[in-house]
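Only a single protein chain was left out; the remaining protein chains are all shown in position.
Now for chain A:
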Amino acid sequence: MRKKFADIFFKGVIITAAVSVSALLVLMLIHIIRESIPAFSTLGAEMFQADTKWQPVSGTPQFGLLPAITGTLYVSAIAVILALIFGVGGALFLNYYLPDNIAKIFLSFIELVAGIPSVIFGFIGLTVVVKGFAKIGKMAAGQCVLAAGIVLGVMLLPYVIATCSESVQNARKTYELSALALGLSKEAVLLKTILPSIRRGIIAAAMMAFGRGLGETMAVMMVIGNSPIFPKFFGRGQTIPALTALEMGSIEYGSMHLSVLYAANAVLLILLFVVLGCGHMLRRRLDKDET
């Protein structure tokens, strides 16, 4: 009898945990939607017009989100392109040219980079990348969209290398021996069979990395300059997470300003769920193909 009670109790705890995790997401989503309703109902499309500026605290406040939205996409895009170039190249180098045991050491070393907190990336970005840009000239302070893209790109690099390495290893198992037996050179195998066969894996990795980049807060915020203007490659910019982190502390609860911030994050979440959802589905289909 006592045993049975313990069993029921244990099962109860597990189900409670499972239900609470679901409730957590539902609660967060409902809260975000509820808080953003005032902004959507009173401002509506005005928030997304190109000529509405972001002047939340002036006499006639304007809440234009388009600069921050484009900034978020812009920074993430630069970061993903950089991470892909170095990540795919790095994955090929590690898994194709290095002996397995050495590659393994480097891979787990690069994995450690993923554990560095984003505030340290921001700090290094500020003291290295931004300082470097300022030294080279042209810019007064060196904080710009490109600097944010570089810092974010380095942050995404371990993720891209890890996922691409997996694809390269799988592709090698499938194709390498037969391709080499046909008399192709190592590089020809690489370019003609391995790269095309991991193409879909690269696209999935790129989408997941893009999604991660969209939500990055601290590192981007510290190097982008935080000006709510339309982003230029060498100019300052603003992203939605950075805007939120910067302004949420000084806003009254219940104000339109806060509601607009919630609306901005609702837009970001929709973007994120679309990008990550597609990436996830692609990944799942790939895993199914491979097994």
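FYI, a contact is a pair of C-beta atoms (placed from the backbone, for glycine too) under 8 Å apart; a residue touches a chain by one contact, two chains touch by 3 or more; residues count from 1.
Criterion: contacts and distances are computed from a predicted model.
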Practice prompt. For the chain that's not shown, choose its UniProt protein name out of "FAD:protein FMN transferase", "Acyl-CoA dehydrogenase", "Phosphate ABC transporter membrane protein 2 (PhoT family)" or "FMN-binding protein".
Written response: "Phosphate ABC transporter membrane protein 2 (PhoT family)"
Discussion item. With the missing chain put back, one of A:L65, A:V80 or A:L94 would touch it. Which one?
Written reply: A:L94
Worksheet, complete the sentence: Touching the hidden chain, out of A:L126, A:I203, A:I229 or A:M256, is A:L126
Practice prompt. Out of A:G44, A:P117 or A:P196, point to the residue that touches the absent chain in the complete complex.
Written response: A:P117
Discussion item. Of the residues A:I81, A:M218 or A:M256, I need the one that contacts the missing chain.
Written reply: A:M218
Fill in: Touch with the omitted chain, as defined above, among A:G64, A:G142, A:P228 or A:P241
A:P241
Practice prompt. Pick out the residues on chain A that sit against the missing chain.
Written response: 3, 6-8, 10-11, 13-22, 24-26, 28-29, 31-32, 35, 85-90, 92-94, 96-98, 106, 108-110, 112-113, 115-124, 126-128, 154, 157-158, 161, 185, 187-188, 190-191, 211, 214-218, 222, 241, 244-245, 248-249, 253, 258, 261-262, 265, 268-269, 272-273, 276, 280
